[in-house]
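What follows is a single structure, written as structure tokens, with notes after it.
With one protein chain removed, the remaining protein chains of the complex are shown where they sit.
After this line comes chain A, so read on.
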Amino acid sequence: MKLSEYQEYITEREKFDFFMEQGFKIIEVNESLSGDIVKLKLEEKDIVENLHIKTANGRKYYTNIMIMQLNLTNV
């Protein structure tokens, strides 16, 4: 079967965007041999979600969001 990492990435990105649109923020990242577990938290409702990011593009995507988040926090 052909590898279509792009489709896998789109799925990860959509999941990630879903939580971002609700106001979740990245609070922790666990890197492992199986990919990254990104811990997201919705502060006002004290809800925590974990996303397992397996694709390289997915890792780039959440890193871009994480850096934007950090820049906003540091302003």
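Definition applied: a residue touches a chain if its C-beta (ideal position, glycine included) is under 8 Å from a C-beta of that chain, and two chains touch if they have at least 3 such contacts; residues count from 1.
In the analysis below, contacts and distances are computed from a predicted model.
Selecting from "Biopolymer transport protein ExbD", "Sugar ABC transporter permease", "Thiolase family protein" or "dihydrouracil dehydrogenase (NAD(+))", the unshown chain of this assembly corresponds to "dihydrouracil dehydrogenase (NAD(+))" (UniProt protein name).
Mapped onto chain A, contacts with the missing chain fall at residues 2-6, 26-31, 60, 63-64, 66-67, 70.
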